[in-house]
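In this view, the complex is presented without one of its protein chains, the others remaining in place.
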Amino acid sequence: MAQDYSHVKTILATDCGSTTTKAILIEKEGEEYRLKVRGEAPTTVEKPAEDVTRGVLNAVGEVEELSGRTLLKKVKVLHSGKGIKGGTDVYLSTSSAGGGLQMMVAGVVKSMTGESAQRAALGAGAIVMDVLASNDGRLGHEKIEAIRRLRPDMILLSGGIDGGTISHVVELAELIGAADPKPRFGSGYDLPVIYAGNKDARGNVKGSLEAKTDLYVVDNIRPVLERENLGPARHEIHNLFMEHVMAQAPGYSKLMEWTDEPIMPTPGAVGEIIQTIASTYGIEAIGVDIGGATTDVFSVFGGVFNRTVSANLGMSYSVSNVVAETGLPNIMRWVPFSVDERAIRDRVRNKMIRPTTIPQTLEDLIVEQAIAREALRLAFEQHKSLAVGLKGIQQQRTISDAFAQTATGGTLVNMMNLDMLVGSGGALSHAPRRAQAGLMLIDGFMPECVTFLAVDSIFMMPQLGVLSKVMPKAATQVFDRDCLVRLGSCVAPVGSGKEGSNCLHIEADFPGLGHISEDVKLGEMRLLPLPVGEKVRAKLDPARGFDLGAGKGDAREVTLEGGVVGVVLDCRGRPFQIPEDETKRVNAITGWLQNLDIYPKVF
Amino acid sequence: MAHAYTPGLKVLGKTIIRKERILPLAGEVLVKKGDTVKAEDIVARTFLPGNVETVNVANSLGLPPEEVPKFMVKQEGDAVEEGEVIAEMKQFFGLYSSRAISPVKGSIETVSSITGQIIVREPPNPVVMDAYVDGKVVEVHGKEGVTVETTGTFIQGIFGIGGETQGEIAVVTDSSERVLADEDITEECAGKIIVGGSLVTAAALKKAIQLGVKGVIVGGFHDWDLKSFLGFDLGVAITGHENLGVTLVITEGFGDMAMAEATFNLLKAREGLQASINGATQIRAGVIRPEIIVPHTEKGKLAAGAGEEGSNLEIGTRVRAIREPFFGKLGEVTSLPVELQILESEAKVRVLGVKFDDGAEEVIPRANVEIIEAG
Amino acid sequence: MRREVPLFICFIMGALMAVQFFVPHQFSITLYQYMLRWLIIVLTFAMLLGIGSLIKVHSYKVRFKREGWGYSIVALIGLAMSIVTGMAGILGRLILGQERMAEGFFGDFLFTFFNSGIDLGSGFMWLFSYIQIPMQATMFSLLAFFIVSASFRTFRARSLEAFLLLIAAIIVMLGRVPLEGIVGQWLPDLAEWILEYPNMAAKRGIMIGVGLGAMSMALKIILGIERSWLGGTE
Partner (left out) sequence: MRKLVVICVVITGALLISGCQEIDTEVSAVTVMDAPNDSGGGVVVAWPAPAGVKVDSFAIERLDPETGKYTPLTTVKGDETFLEDTGLTPNADYSYRVVANLADGKTTAVGEGAGRPTGEWFNFNRLNVLVGVVSFVVLVLVFISMARGGKELFVRKIAGLEAVDEAIGRATEMGKPILFVSGLGDASDIATIAAMTILAKVARKTAEYETPLIVPCRDPIVMMVEKEMVREAYTEVGRPDAFEEDSVFYVTDSQFGYVAAVDGIMLRERPATNFYMGAFYAESLILAETGAQTGAIQIAGTDRVTQFPFFITACDYTLMGEELYAATAYLGRDPLMLGSLKGQDWAKAVILVILIVGAILIALTGLGEVDTTWFARLFETVS
C-alpha cells in the first residue's frame, strides 16, 4: 500500500470468476474516473488450459481490441512507464475461480466465538464450509470426520475470550490435530491454520498443532465477549489466501506477479465496495450477488459490515437446492398461472444439470424469476440470522427493565433504516426488463419505508472493490456513474390491516405527471414513473396502523429518487402475506405485474 | 460469448480412455507400468488413519485435568483393547478404585493434561483401489496410484447416482423411445448393466435393485422418482456416494426423453461386453459427468480421446435442444446469425436456426443447444 | 421399565394426595400422617447421603489442593466438631448416667456439656448458640448493605413506567419513616394506599398465575407429561 496512486490515469482490473473472467478498463477524464470498456472470456483454471492467466489475457485482449489501447505485451499485462506506449498504470485482480476460498472455522460456542469466526472468514471473502464448535452436537470423531471429508483450504480456529477457557480451545486443536487435515490443492505442504482465540491457550494450541499444520497465531477475534476484533484474522486470511491457496492454483503465481496489489477473493472485494459506498454517503446499504452456485449478501447497518454467503442457493448449479429448501409451493406462489408440479420439478432439475441454458419462453422466465425471489429471500434470511449483535453480554438492569427484559444478539438488519439495496448477478443484472429486477429485489428482501433500489449493470463490483482499497474515490466515482443502474425508490408502509382498506396517501409533484394526490389500497402496487436522476419531495401519509418511519399513522415528507423503473409504491403490507385463496392470489399477482409492467403478456 | 453453448457430452464408439486411479492417501502401488489389469484387480492400497474416540478421564475419575497423566495405566502410543482399563485411581487407601476404560480397540493417541481427555484411535482402515476398467497400466504416480488406459466405447451421461461398478451390457428395451418398465427386468438381468429407452420408472428401478442389477442406463428419470428413491430432495448435484445397490446413469435429462439414437445404437452394438460405469456427477467447478466405458478391440476409426476439446458449432452440426419448449429434440444447425435476437422472454441473445428431425424449423438460443459428438 | 415404575408411583401418590384434600375421613388423615412419617425416614437417609457428599467434595479439594482448600479443612473440622459434640453428649449420658460427679466448673460445665445430649447447655448447643447463630445473624445483616448497593445501581428511570415505579417506591419508603410530624399524615396514608390497592392488585394477579402454574405443573407431573424430574425428557 506504500505505492502512490495519485497520478493514475488508467486502471485495468480483472475478476477471475469460476466460469468467466471479466476485465474492465477505467480512465481518468478530466477530474473523473470513468469506465471505458469491458471484456470477458472463459476462465481457464481447469483442464485443458489449467492456467488462469490465459483467460485473463483473453479478456484483456478483448478490452484492448475495443479500447484501442495497448495493454498486453506478449503474454503479460503491460504496465505503462517511460517510453512505453499504452499500458496501464495500475493492474488489479480478484478471484473466485476454483470454488473461491473454502474455509472451516472453529469456535468454542457456536453462537459466540463460532459466529465471530464465521463472520471473520465470511468478511474476508471465504465460503464457510462448516463451523466446528464444542456445542455443535457432534462427538469428537464426528468432528474429525467432518474436517477430513471437507478438506478446506484453511482453518480458522478461535475460541475463548482472553483469559477465558483453555480446555475447550485445546480440545478443538487436538481434534484438528487428530484429523491431520490435508489441504484441497496440492500436496507437500501443510494446511494453514490461523489461531485467533484465547491468548492464554496459544502455547497449548501450538503444542497440539505446530507439528501437523502450518500454524499462524493472530490476536483474538473476541478478546472480550463484548467486543469483536476481526481485523487481524481477516488480514491473515487474505495473506494466506495469497500465499497458499492462490499460489497452489494453476497460473496464479504468474498473475500475482502482474498485479500491483494482492489478489482479493471476489466476495471480499464486493464487501469492500459496499463498505466504501456506505461510509462515503453515510447510508445503510445491502448488496446481493445472486450467482449460479452461491448467493452473497452484504450489509452495512450502523457502520457494522456483515457478509454471508449461502453456498447452496443459486440459479444454476444450486437451483434444485433452492427448490428443496423452500419447497415448490413457495416458488409457485409467485407464478400467476398454474403449472404441473412434476413438470416443474423436472424442468428445474434440467436447469441444474445444464446450467448455462437460458429461458426462451415467457412462462419459463417467470418460473425462473420466481425461483430467484425465493433464493434471494432465503439468502437474506440466512444473512439476518448471522448479521446480529454480539451474544453473551451482561446486561445492566435498572428498574426500567422490570417491564420488558430484552435479550442480546438481535439482528442488526433493520429494514426500516435501509437506504439502498443493490442487486447483482445474472438473474438480476440480465433480467430482460429492469422492472423485473426491481420486483425480484422487492419480493426477495421486502424493503420497508423508503428504499432506493439499484442493480449492478455488468457485475463490476469486485473490480471496484479491490480498487476501493487503494483509490476509494475513483472506485466510488465509477460505481456511481457506470456501475449502478438506478431503478428508483420503493415506498413500502409497514403494518397490516383489513383487505382493501386504505394504506397510503401520497401527495407530490411528479415531473410528467403533475401534482398527484392519490390513495393506495392495501394489497396494491403502483408505479409512478420518474426518470433517472430526478428527485421529488413527496408527502407520504400512511393509514392508521401503518408506519413509514415516523410512527404508526404519522405522515412524513421524503425525497423520492427516480430511476429506469420509477417510484414503486408497495402497499402489500409488512409482514407481507400472499392471499391463500388461489383465485385471489392469481388476481393479486396479475395486478402487481400489470401495474408495474413487468411482463409483456398478461396471464 | 463465443462459447455460450454447452460443449456436449461425449458419445464415442472407439477412443482411448485413460483413468487415473489415485488413493486418497499415499500408500502402496501393486502393479507395474505395462501390466495388463482386469477391472476388478486391485492396483493400489493404503491405510486410512482410524477414527478416534475421546474419553474424559478427568471426569470419570473425578480428577483435575492436570492430574490425569499421573493416573494413566496406558501411555501415549500404547495399544488398548475395547473395555480395557486405561486409567485408574485408588481411593480410600485402595479399598475402592475408579477406572476409565477404553470404548474401542486401538491405541492411545494423546493424553491431555489441559482438557483431561484422552484420544483413542481405532486401528487404520485399509482402503483398496481397483483398476475400474480392463486395460493397461500406462503410468505409475509414485505411491499414490496409477493411470489405466484402455481402448473402447466412451459415453458420458448427463446425471447419475451411485458409484463405480462393472457388468455385462444388456439392452432390454427394443427402442430408444420406450419406457423401461419393471416387467422388462427379468432374472437374467442380475449382475448386468441394463440399457433402457426413454425413462426408467421408480418401480423398475426398485425391481432392478431387488434382482441385483448392477447398473441402469436410460434416457431420462423423473425428479419426483429421484426424491422418493433417494429418500430426500437432492439439493446440490454432487452424487456418486449413494449406496443404493444400483448405479443409474441417465443420458438425456429429467423427464421422459428418448435416449439419443446414436447412444442407444452404440450400446446395443456393445451388448454382451463388460462395461464399467460410474454414476458420480458433480455439476460445479470441476465438472464430473457419469460415464460408461466399454473396453473393446473391435475395428473402427479412433475418435478424439476423452477429455480433449471438442468440435465447434457450425452449420450442419448435429445438436439437441436442451431447454423448453423443444427439450430433447434433435436436429441440425441451419443458420448461425451473428446479431442478437429478442426471444419471447424478451431476452436478447445469440441464436441459431435449427431443423429438427421431425422437419420443424425453429430459432432457439445458442445457449439452449448442445452438440452431439459422435464418433 | 426403569421409567414406568417411578412414573406409576408418582401418579399413585400424586393422585392420592390430591384426593386426600377432599376427603375428611379419618382414614385419609391416618394415611396422610403415615406418609409424613415415611418422609421423615427418607429424609434421615438422605441426610446421611448429604453428609457423605459434603465430605467427598471437601476432601477432594483438600487432596488435590484446589483453590480455597483451606476453607474445606475448616468445613470438615466444623462438621467433625458438630458430630463429636452431638455424639459425645448422647454417649456421655449413656455412660455417665444422670448422676453428677462433682461440684464446680468440672462438675457443672462438663457434666452439662457431655451429658445433656443436644439440649440447652450441651456442647452441641454451645456451638450452635455461640458460633452458628451469630454467624447467621452476620450474614443476614449483610442484607441491609446489599439493599443499598442494589438500589443505588438500579434506581434510574429511563422510561415513563420506570419513573412511576420510582415515585411509588419513594413514597412507600418515606411513608414508612415516622415523619408525620413534619409532613403530616397524608404521606403514610398514601404509602398505605399504594401497598393496599395497586400493589395488592398486582400481587394477586401474580399469585393467581402462580397458583395456576403450580397446579398445571403438578398435574403434568402426576400424569407423567413432565418427566424431566426423572432425568431426561423422553
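All chains are identified by letter, namely A, B and C, in their written order; residue positions are counted from 1 within each chain.
Keep this in mind: a residue touches a chain if its C-beta (ideal position, glycine included) is under 8 Å from a C-beta of that chain, and two chains touch if they have at least 3 such contacts.
Since this is a predicted model, take the numbers as computed values, not measurements.
*Asks:* For a quick check of understanding: of A:T44, A:S67, A:S167 or A:Q275, which residue touches the chain that isn't displayed?
*Replies:* A:S167
*Asks:* Which is it among A:V56, A:I144, A:L225 or A:M246 that touches the chain not included here?
*Replies:* Selected residue, touching the omitted chain: A:L225.
*Asks:* Would you indicate which residue among C:L7, C:L54, C:L76 or C:L127 is in contact with the undisplayed chain?
*Replies:* Per the contact definition at the top, the residue touching the missing chain is C:L54.
*Asks:* Which of these, C:V42, C:I83, C:L160 or C:M173, touches the one chain of the complex that we don't see?
*Replies:* C:V42
*Asks:* In terms of residues, what is the contact footprint of the unshown chain on chain A?
*Replies:* So the residues of chain A touching the unseen chain are 108-113, 134-135, 137, 139, 159-161, 163-168, 171, 198, 222, 225, 391-395, 397-399, 401-402, 404-409.
*Asks:* In the whole complex, what residues of chain B lie against the chain that is missing from view?
*Replies:* 55-56, 59-60, 62, 100
*Asks:* Spell out the interface residues on chain C facing the chain that's missing from view.
*Replies:* These residues of chain C touch the chain that is not shown: 18, 21-29, 39, 42-43, 46-51, 53-54, 56-57, 60, 67-68, 71, 132, 135-140, 142-143, 146-147, 149-151, 153-154, 203, 206-210, 212-221, 225-226, 228-234.
Keep this in mind: only the chains that are shown with their structure count from here on.
*Asks:* When I count C-beta pairs in contact, which pair ends up with more: A-B or B-C?
*Replies:* A-B
*Asks:* Of all the chains, which has the CA centre nearest the overall CA centre?
*Replies:* Central chain is A.
*Asks:* Hey, how far is the Cα centre of chain A from the one of chain C, in Å?
*Replies:* 58
*Asks:* Measuring centre to centre with CA averages, how many angstrom lie between chain A and chain B?
*Replies:* Each chain reduced to its C-alpha mean, chain A and chain B end up 32 Å apart.
*Asks:* As a quick test, compute the distance in whole Å between the mean CA positions of chain B and chain C.
*Replies:* The computed centroid separation for chain B versus chain C comes out at 68 Å.
*Asks:* Specify, in ascending order, the residues of chain C that touch 2 or more different other chains.
*Replies:* none
*Asks:* Could you tell me which residues belong to chain A and also touch two or more other chains?
*Replies:* Not one residue in chain A touches at least two other chains.
*Asks:* Where on chain C does chain B make contact in their complex?
*Replies:* Residues 60, 64, 66 of chain C touch chain B in their complex.
*Asks:* Looking at the complex, which residues from chain B come into contact with chain C?
*Replies:* Residue list for chain B touching chain C: 62-64, 67.
*Asks:* Name, in rising order, each residue of chain B that touches chain A in their complex.
*Replies:* Within the complex, chain B touches chain A at residues 3-6, 49, 51-54, 65, 109-110, 112, 114-117, 119, 121, 158-159, 222-224, 226-227, 233-237, 253-255, 281, 283-286, 307-309, 322-325, 327, 343-349, 364-365, 367-368, 370.
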